[in-house]
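Could you have a look at this structure, given as structure tokens, before my questions?
As you look at this complex, bear in mind that one protein chain is not there, while each of the others sits in place.
First chain written, first letter: the chains are A, B and C, and each begins at residue 1.
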Amino acid sequence: MSGNTFGKLFTVTTFGESHGVALGCIVDGCPPGIELSAEDLQIDLDRRKPGTSRYTTQRRESDEVQILSGVFEGKTTGTSIGMVIFNKDQRSQDYGKIKELFRPGHADYTYQQKYGFRDYRGGGRSSARETAMRVAAGAVAKKYLKQKHGIEVRAYLSQMGDVKVDLKDWDAVEQNPFFCADPDKIDALDALMRDLKKQGDSIGAKVSVVADNVPVGWGEPVFDRLDADIAHALMSINAVKGVEIGDGFECVNQKGSEHRDVMTPEGFLSNHAGGVLGGISTGQSVVAHIAMKPTSSITVPGETVDINGDSAEVITKGRHDPCVGIRAVPIAEAMMAITLMDHCLRHRGQNADVQSTTPVIPAQPK
Amino acid sequence: MSGNTFGKLFTVTTFGESHGVALGCIVDGCPPGIELSAEDLQIDLDRRKPGTSRYTTQRRESDEVQILSGVFEGKTTGTSIGMVIFNKDQRSQDYGKIKELFRPGHADYTYQQKYGFRDYRGGGRSSARETAMRVAAGAVAKKYLKQKHGIEVRAYLSQMGDVKVDLKDWDAVEQNPFFCADPDKIDALDALMRDLKKQGDSIGAKVSVVADNVPVGWGEPVFDRLDADIAHALMSINAVKGVEIGDGFECVNQKGSEHRDVMTPEGFLSNHAGGVLGGISTGQSVVAHIAMKPTSSITVPGETVDINGDSAEVITKGRHDPCVGIRAVPIAEAMMAITLMDHCLRHRGQNADVQSTTPVIPAQPK
Amino acid sequence: MSGNTFGKLFTVTTFGESHGVALGCIVDGCPPGIELSAEDLQIDLDRRKPGTSRYTTQRRESDEVQILSGVFEGKTTGTSIGMVIFNKDQRSQDYGKIKELFRPGHADYTYQQKYGFRDYRGGGRSSARETAMRVAAGAVAKKYLKQKHGIEVRAYLSQMGDVKVDLKDWDAVEQNPFFCADPDKIDALDALMRDLKKQGDSIGAKVSVVADNVPVGWGEPVFDRLDADIAHALMSINAVKGVEIGDGFECVNQKGSEHRDVMTPEGFLSNHAGGVLGGISTGQSVVAHIAMKPTSSITVPGETVDINGDSAEVITKGRHDPCVGIRAVPIAEAMMAITLMDHCLRHRGQNADVQSTTPVIPAQPK
Partner (left out) sequence: MSGNTFGKLFTVTTFGESHGVALGCIVDGCPPGIELSAEDLQIDLDRRKPGTSRYTTQRRESDEVQILSGVFEGKTTGTSIGMVIFNKDQRSQDYGKIKELFRPGHADYTYQQKYGFRDYRGGGRSSARETAMRVAAGAVAKKYLKQKHGIEVRAYLSQMGDVKVDLKDWDAVEQNPFFCADPDKIDALDALMRDLKKQGDSIGAKVSVVADNVPVGWGEPVFDRLDADIAHALMSINAVKGVEIGDGFECVNQKGSEHRDVMTPEGFLSNHAGGVLGGISTGQSVVAHIAMKPTSSITVPGETVDINGDSAEVITKGRHDPCVGIRAVPIAEAMMAITLMDHCLRHRGQNADVQSTTPVIPAQPK
């Protein structure tokens, strides 16, 4: 299979470039009978949409999604769901000047060498604009998981630069432009962003994704472990350089006696594992963290090479996010939801007959 | 597809339990005409083999691999390669006593709930014993990559507990039981292991994998990015809880002006990206790091539940590694090599005709 | 994977219903640098288009395809190609009256039972309208195969009812509304169609597909044999009930001494095998034949059941082809081309290094 499809039973296949005619995707394998409308998808698309605050790119895109198939009389039919978003604000002139240059930290050079030439308009296929369709597809998965299993897939910005944000309050996340889960950190984030704007520079970030109410038993050992597929899904998001499940890299300096999550009849006493053991969900919350690199589209001049291999200088103009981590929040939720949905269908495909006589251990004691 | 196959064009499918009759795998898609013998595979199998030092489990397994098909007159034929390792030292009695218990931090509970019952002998399919076949398959990939592209895939233990190990010398790695790349750190590691043995506890670790001489252009956007597939491959290894590409989580506090790797006609001036941009290899070394959790098989008594959901106490006897990170080194190399090999074949399948007029930028200036 | 994707390296994923908003597909894995425009696709779409002659359905669809991505400055970029055709002439009222009925010989009943409900408008996803996107995707493959390998993929109507048509002249095929390869048979076909119209009945057909200049070596034993994938591809076309490679069912009464195709240094002396041995192309023409059932959309009244399981009578009105075999000709070409293209990429992915010292045997002696 080629690289633009994700999933085995619930599959998402996407197309589209930053400055092409349109972006689109096909969601295949969605169970029938789920109420679905464009409005359901628009909610998350608007959360990712550019130009929503002074902290993100000023490109103006309504990102209006149309459902072209797979939904009849308001319900999914079980056949493939086609969706499309037509590009509006393209401003190719912003990009013409770097047609001959390879921006450091960008995919310009690798696309040129892999394919022999490239769509240089806004990064073409390598632009994060592609993630709009992931969000649309993820919204289908989120709706199904919520409706059928009560699963809540949510993410928040857990760090930007040296500003760490703890999960104080899920409701707060939607009430500020940073997806910040701690109202007390908003000023610090705002100050950091203002500095960066002045410097014409960018910063990295950490995003945390949590799926509550995932039942025990999802995940396919040994290669398609739930956590391995989550890592695949999250690392495939533009600018992501690291993925952790549960305690992640903190495990390096933990002892077995601290790390292991004790099980009691009343519930698990901790969740260092992040809700996955042996590649299979434990029934606890599935927790993942991702590291986002600072975008390389900055106005600080840089040395580079051109398409002839000669030395050149580059200054990225155009409209860019000083921290791509902010808009990555709904994208991370989408990829987590798509992965969980795929494993939901895979699990019951093989194990629909299974009845375990062992009682389910609660996620935590009451 | 089910979960025991990895790869799209170069595929590895495995079977086998800790205390079953045998472990085996099928390597499909290997190009024909590659010289291959069991000896080639045994080298890496011996590096992973238990019982090689006092720092690893004392289970005695010769792990002798047999090639059953796909090789004729000493060369791969292009057809599927079957391999098998028969289990010898099984000692089921070590495990009978925990037949009714779920060991905290283990997959006992999740397997029981997913499948309705489980092979409780040594963890059955969830045991790291399964990784022996990954190493055998990885050795095929390593040989091909070395022979056809001069690619060197190597790993080392970069941290255990609070002992950090820098890459001082690749040769040193094979000269100590820790795969330690800095001879000056061996005493500290040895001391740490002795303490753990006394405490009957275990510790986490970090392993770093480096692939040198990977050509520019491998990786399939958008979902099958090279780094996304590497994350999938490495996260699928038992006990791995985190994966980083290049600077990984250090990116969170980096600025774009520091992070972006400057390109000059003489070469890249840095490799923060870890050799991947836009999901495609840059021609620099591909660098990944993994976090390994401390094994939960420790002799420190712990609270848990049994298969009836009642409270119980567990003490893991049997023969276990105080730090699973050590033996993970050859496994990490194997999974990196399998992923690179798959992308090598996928890339040329689609792009064999491509000729880029842009000169290749050296990995670093001479 | 779900059911709306075909191919492993060159993949085609489709969506769309007979009376939905639009039909579309994503072609993934197409090599970069191929000149491609909507006009290239429109040629074959027009050959399949309804309403082109009095022998086919009078539904009016311009079937204008738009390319939404994957093509830049007139060339494929190597990224996924999105295409769409918006439906125009939908006339849902034609179908409302059978909303409650299951038409015998149609997928109404099976869709209802599989999914719990169905898009009853013109058969929804089960309508042959879906094949429009196969033709668009196939045109991409045909162009690549022609340009890079000189491969010609062509089909013709080889039988309708009891009227057998031999391949007299490829040029004739495009000069009549039946894709008839023998001008002397056109009157007989015309007469047969007139009778059927009078009777309000339909008839089956046989279509033959030939791919000339396919090189030796394409096809992946053992399950993904070239002929097995061709069978999969052709049997997936609506109304196809049989597939033959080469002599097909004539083999049942052949002896080995007649059937085997003798090889000489000057070339093969016959092609009973249809260009495939052991699942791999021989270098001869790849020849396949398909059996099309007579459409069940006829005006002859029939007994059936309704969605409550009660007895009912059905008369299909609406606009239908008395012989779906006619418009199947470009669809069969498309599926053959897509299959060959996928195997072209798969073959070179694994075997790009191979150099055989055995000279190639010509398809036939000069």
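What we mean here is this: contacts are C-beta pairs under 8 Å (C-beta built on N, C-alpha and C of every residue); 3 or more make two chains touch, one makes a residue touch a chain.
Small disclaimer: the values here were computed from a predicted structure and weren't measured.
The chain that is not drawn here is touched, among residues B:Asp40, B:Glu64, B:Asp119 or B:Asp353, by B:Asp119.
Residue B:Ile81 is the one among B:Leu45, B:Val65, B:Ile81 or B:Ile245 that touches the chain not shown. In the full complex, the hidden chain is touched by subunit C at residues 1-6, 8, 14, 102, 104-107, 109-116, 125-126, 130, 159-162, 196, 199, 201-206, 216-225, 227-236, 238, 241-265, 272-274, 277-283, 291-298, 300, 302-305, 307-311, 346-347, 350-351, 354-361. In the full complex, the hidden chain is touched by subunit A at residues 1, 8-9, 29-33, 78-79, 148, 221, 345-346, 348-354. For subunit B, the list of residues touching the undisplayed chain reads 1-5, 7-11, 13-17, 20-24, 26, 28-29, 32-33, 66-70, 72, 75, 77-82, 84, 114-119, 121, 124-125.
Note that only the chains that are shown with their structure count from here on.
Using the mean of the Cα atoms as each chain's centre, the chain most removed from subunit C is B.
Note: centroid distance subunit A to subunit B, computed from Cα atoms, is 26 Å. Distance between subunit A and subunit C, defined via averaged C-alpha coordinates, is recorded as 38 Å. For subunit C, the set of residues that touch two or more other chains comprises 1, 8-9, 29, 32-33, 78-79.
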